[in-house]
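Have a look at the structure that comes next, please.
Left out: one protein chain. Kept in place: all the others.
Chain lettering (A and B) follows the sequence in which the chains are written, and residue indices restart at 1 in each chain.
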Amino acid sequence: MTALLSIRDLTVTYRRDGSEVAALKHVSLDVAAGERLAIIGESGSGKSTLALAIAGLLPASARIGGRIDWFLRSPSSWGAKAPPSVLPDISPSRGEIALSSPPSPISKVAGRDPTAKLPISPLEGEMSGRTEGGLMERDAQKSAAKPTHIPLGGRDIGFVFQDPSASLDPVMAVGEQIAEVAHAHLGLTWSQSYARAKTLLERVRLPDPDAALRAFPHQLSGGQKQRVAIAAAIAAGPKLLIADEATSALDTIVQAEIVALIRQLVAEDGMTLLFVSHDIALAAELAERIAVCRHGELVELGATAQIIASPRHAYTRALLDAHLGLDAEPLLERAGASR
Amino acid sequence: MSSPLLAVSGLTKRYRRGGKTIAAVDDVSFDIEPGETLALAGPSGSGKSTIARLLLRLIEPDAGRVEFEGGDFLSLNGAALRAQRARLQMVFQDPLAAFNPRASVARVLDDPLRIHGIASRKERPRRIAALLERVGLSADLAGRAIHEISGGQRQRVAIARAIATKPSLIVLDEAVSALDVSVRRQILQLLLDLQREERIAYLFISHDLGVISAIAHRVVILDAGRTAESGDARAVIDAPQSAIGKALVAAAPKLNRTSKDSDAADRQ
């Protein structure tokens, strides 16, 4: 299995009221192309920071150390038939996405040698050689000013956030939100974009795609909104789909449906999945590998079966023991209960 | 056993939406015995939280009766209702939203003691300290602002506030859903300890059957405002009869730990 990206010694620090808080401490992790990797941990474990760092969506105030290297295959696969991927419109880094045609200086480099390791940092949107080793300040404005230096620019990353009510534009029809992505970034005409949006809504299995195109987010249920957000995220067939607690706000039944949907879409499109969750059982159902985070550190990484059956780290064991499944030992002394 | 602590019958609440009338809660009936945990389960929109708000008289039903401690709870008004509220408390899902954002821990716990005349002004700081310790928190926490403490600590404070007036029934509306798994387990343990020692009954509202199977005696499964099935929690979860019950059981994430499986086999 070839690596999609390699994270080395990643440290992210937020400044809050003068003091610095390390959200991630020296995390190193390889993500293989096509795998389903879950990042789990409790609140404050740094799991979301890791996802945001990979997507290049950290706030400008975050200080980032270490490096994230991407290993991209030949850009010919980005050709006209397979449209280049873009971040959904909901992404805060929308301003950085300016590329609509593949030939950029970097993709040419990749074209010469498809297997070449590209020292490209999506965090900065510049060659990581410049930032290697030292701390760097992310500067969205600077990146936006030099769009041709962005190797990925989100083209290969789709991001699904926890709260679809917050990530969808409340005053724009759902179809338009998806079509706009296609129109702006894939260079499709409006009618092509709408056709694409409809296909996507069918793929995420919204009951009535034609009606859904014209619906506004508030007319949809929480699960339907999350389906729309997923449709926007995969609008351009990204290499990597990141779901950051994408099912946490939903009830169990809808959660199971969304997980099944993500599993199917990832398989059909050959995407790599990064599934960020606090729920180890849910992660185990979906992922092939699990990374366990705690207090900004990666405490354990392994195949799902190994993590579940024979966890090496005490914290992983504690998480497993804390899980309350249907088959879990009841806390209640049922016989002794006062009735 | 002769008379239940809470007897709900025919509870109905309708909303008008776009000219159509939708029953959020449709003819729901159940009883809760003293010291018992009854769980209300169901997907979102099944009417669980509406029932909680109806029982606490935060909204008024369109039909139905609620007998609480032998009296007609729905007929109470004004001062009589406020006095009886001491016996029926609630813990919300998001403990940050459930407290005045400007409040301190001390003020949050002082309010019920003052309103119900449980302790004199001089005595209250001592009672607050005792309440904090009762829910496993340090008494030093009293001086902190609500937004300064962790989510788990906040939910403990919420429980301390709920037990301050010595209630016989606490409605827990998704009270552990927003907590980290390790914290969740501790809070559930605290709830069980309180129930055992003070004989408090719980109406435990959750969409998570795993949590319900861990702490509830009985469960009512709701679907679109109606009772789909009810019964002993273990029995319903092991062999759900209704479609929604089956769907909920099927949807619950399962950990296939070999060790746990053998435990389950041992229990059979």
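In this section, a residue touches a chain if its C-beta (ideal position, glycine included) is under 8 Å from a C-beta of that chain, and two chains touch if they have at least 3 such contacts.
Here, contacts and distances are computed from a predicted model.
The chain absent from the displayed complex carries the UniProt protein name "Peptide ABC transporter permease", chosen from "GntR family transcriptional regulator", "Betaine-aldehyde dehydrogenase", "Peptide ABC transporter permease" or "Chemotaxis protein CheW".
Among the residues B:13, B:48, B:85 or B:207, only B:85 touches the chain that is left out of the figure. Of the listed positions B:29, B:165, B:242 or B:256, the one in contact with the omitted chain in the full complex is B:165. For the options B:7, B:22, B:63 or B:115, the residue in contact with the chain missing from this view is B:115. Looking at chain B, the residues touching the absent chain are 53, 56-58, 81-83, 85-86, 89-90, 92, 94, 97-102, 111-112, 115-116, 147, 161, 164-165.
Note that only the chains that are shown with their structure count from here on.
In this assembly, the C-alpha centroid of chain A lies 35 Å from the C-alpha centroid of chain B.
Residues of chain B that touch chain A in their complex: 1, 33-37, 43-45, 151, 180-185, 188-189, 192, 196, 199, 207-211, 213-217, 234, 237, 247-261, 263-264. Considering their complex, residues 42-43, 221-222, 250-257, 278-282, 284-285, 308-309, 318-320, 322-332, 334, 337-339 of chain A touch chain B.
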